[in-house]
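Notes to accompany the following structure.
With one protein chain removed, the remaining protein chains of the complex are shown where they sit.
Letters A and B mark the chains as written, and numbering starts fresh at 1 in each.
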Amino acid sequence: MSLPLFLEQTLNGVQLGVMLFLMSAGLTLVFGIMNLINLAHGALYMLGAFIAATVAEKSDSFLLGALVAVLATAAIGALLEVALLRRFYHRSHLDQVLVTFGLILVFNQVTQLIWGAVPMRFNLPDSVAGSIELFPGLNYPVFRLVILGVGLVVGLLLYVMIMRTRIGMWVRAGASNRAMASAIGVNVEMVFIGVFAAGAALAGLAGLMAGPILAVQVGMGEPVLILALVVTVIGGIGSINGALVAAIMIGLIDTFGRVLLSPALGSMVIFLAMAVILAWKPKGLFPVHG
Amino acid sequence: MRRLLLAATMAAGISVSANAADAPIKIGFISTFSGPGGVLGQELLDGFNLGLESTGGTLGGRKVEVIQADDQAKPDVGRQLADKMVESDHVQILTGVNFSNVMLAIAKPALDAGVFVISPNAGQSQQAGKMCHPHYFSTSFQNDVPAEAIGMYMTHKGIKRVYLLAPNYPAGKDSLAGFKMGFKGEVVGEVYTGFTQLDYAAEIAQIRAAKPDAVYFFYPGGLGINFVKQYAQAGMKTEVPLFGPSFSFDQTVLPAMGDAALGAYASAFWNEHYDNAASKKFVTDFEAKYHRLPAPYAAQAYDTARMIDAALKSIGGKIEDKAAFQKALETVKFDSVRGKFRFNTNHYPIQDYYLTEAVKDDKGRVVMNMKELIAADLADPYVQDCHMPAATN
Partner (left out) sequence: MADLAPTPNRRDWFAILLLLALLAVVPPIAEAVGQPFAIKVASRVVVFAIAAVGLNLVLGFGGMVSLLHAGLFGVGGYVIGILAWHDFNGEALQLGPFAYAGTGNLLISLPLAVLVSAAAAVLMGMVSLRTNGAYFIMITLAFNQMLYYLGVALQKYGGEDGLQILGDLSIAGLDPSKRLVYFYVSLAALAVVMVLVQRLVGSRFGMVLRASAQNERRVKALGIPPTRYRLTAFALSGGIAGLAGALMASGQQFISPADMSWVRSGDLVVMCVLGGLTTVWGPVLGAALFLLLELGLSSLTNAWQLPFGLIVIGMAVWLHDGLIGAIRRWVQS
């Protein structure tokens, strides 16, 4: 493998990783903070892509589509939390798996009923649709660089918000000890709605960013759900920086695995990696307390 | 003794068909209606229903009852549905199946039960060769052939170095094997990717580094959309031309690919601009009824319905006479949207393949434009392995 190719593949791996981080950020937030396994995360990702595609194509503005999609998925997330999922905080993980499994079926079918089965068009604005020459011999798609940028900014914002702001403090307090946090005046209910809506919005954001590169079709969320779970767990449940590190690692392992190994091994290399890492560090790379 | 039995059987046969002429023909339509493959079941069913409409809602003059079900792209679910349709609903024909792995689970048990199985899409090689069966027919194609046509075209055009990609499953392997049969140049890369893989940046980088003259890929459905979009975004579209089979560039995926597909080539035995009266009527009627352009899946299913009608008409509608129905299908003549249509000895089609190119039509939609004939009367390579047995049921 020549040096330019190696560098390009490394960049590909990192970019894939950041895209995976964007896809997992919402999941790790909800899972880590509220101890809720939300399998419908992939469905929210799918809705983000569909809503953004619809608005962007009708209005010819990608940004408008993005804005509407993020707000819409946040709203859907909040609605889900209030109407259904808040009853499950104290139930077992299994019951959470059951109810969110049902949600996947409902969301997939409703999406098909509303938008039909034919995959949707989701084009990029011309300004980001091409490639730029990063250095001689390496043309890289502009939009992938945008995804890279957005992902890193999101990671930074999340980290700062949770670790360094008052809201973040409330969130962490509510997560670790709900009764105590309530007693000192934190409105835990609102905090949880907010966290869930934020998680949903992050899923929607990931969907609308990935939509132009990937097929916008019913069922697009499930492969992403698996990857997001892998990243979340390897990074350590509840750890944002863990998710970022794990995601980039997985992105690199997957990219190089696919080009260097046989097709069979290439497909399973991330799962092999997960098994090896968990065998070595059973609580992920950066476990958050308990 | 034997003559008595023969007379008795004939009498029974006559009395059965006298009553049966009033009974509707039952057709089981098993396809994928949910999940990412759901668009294909919808195409097939829409095409089939339109075909039925064009024959006045009857087949061979008899009423029809179509029972549909969703196989969820899972072979064991498909098998259960086939069992139900054969044993509970007593269907005489099973059709609709889209995916090869589902068809492989369904075909043998249904055929053993005496049902006719007509594939409007699944193109696995087993039934074209060693496992050919008197009651199994395919109105679509066999997976190797569209690729072979592209290979032939590229050789003819003097293209020397080609990079190949497909998913790591039998249809993908069949496709690339078919391509290599038709292509006499140098294969500089042959890559099999994961079936659930979403992102092809790494593979595209490898292609760029290998500097081929052209790329041939086989990526069905959403995989194709991903690959083509990413290929265009990487700026490769203008550097190395893309070639694919028709179902990587048809109306189930072109709307989503958009401009990214422009300038790509495919091989097709039919496409939405085919210049033939039956095809023009089909496309007009399809667009009027379903508000979208049809893909080859719909055309294949449309042909299936009309083919069954023509075959039945030639035997007075008596589907119960299986030997006659088989013969009628083998020699069927009808107005196919493909122009001419005939079955090979293994009951897979022999048809013409054309080169098509992705362009924008006057409504701004991306469509495949029919260009030149690549090869006429192309047959699949498995026919020599088929020693068609006599029907026993």
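As a convention for this text, a residue touches a chain if its C-beta (ideal position, glycine included) is under 8 Å from a C-beta of that chain, and two chains touch if they have at least 3 such contacts.
For clarity, every value in this text was computed on a predicted model and none was experimentally measured.
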{"item": "Where the missing chain makes contact, among the chains that are shown", "value": "A, B"}
{"item": "Of B:76, B:186 or B:377, the one touching the omitted chain in the full complex", "value": "B:76"}
{"item": "Touching residue (missing chain; options A:191, A:229 or A:248)", "value": "A:229"}
{"item": "Residue among A:9, A:54, A:73 or A:112 touching the omitted chain", "value": "A:112"}
{"item": "Contact residue for the chain not shown (choose from A:181, A:195, A:209 or A:237)", "value": "A:237"}
{"item": "Interface with the unshown chain - residue positions in subunit B", "value": "33-34, 41, 68-70, 73-76, 79-80, 83-84, 87-88, 100-101, 104-105, 108-109, 124, 168-171, 173, 194-195"}
{"item": "Hidden partner chain, residues of subunit A it touches", "value": "31, 37, 84, 87-88, 91-95, 97-99, 101-110, 112-113, 222, 226, 229-230, 233, 237, 262-264, 267-268, 271-272, 274-275, 278-279, 282-284"}
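As a working rule, only the chains that are shown with their structure count from here on.
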{"item": "Cα-centroid distance, subunit A relative to subunit B, in whole angstrom", "value": "37"}
{"item": "Interface residues, subunit B side, partner subunit A - complex", "value": "34-36, 38-39, 41-42, 168, 191-199, 201-203, 205-206, 208-209, 221-223, 225-226, 229-230, 233-235, 252-253, 255-256, 258-259, 292"}
{"item": "Residue numbers on subunit A that touch subunit B, as the complex places them", "value": "2, 4-5, 8-9, 12-13, 15-16, 19, 108-109, 112, 117-124, 129-131, 139-141, 143-144, 212-220, 223-224, 255-256, 258-259, 263-264, 266-267"}
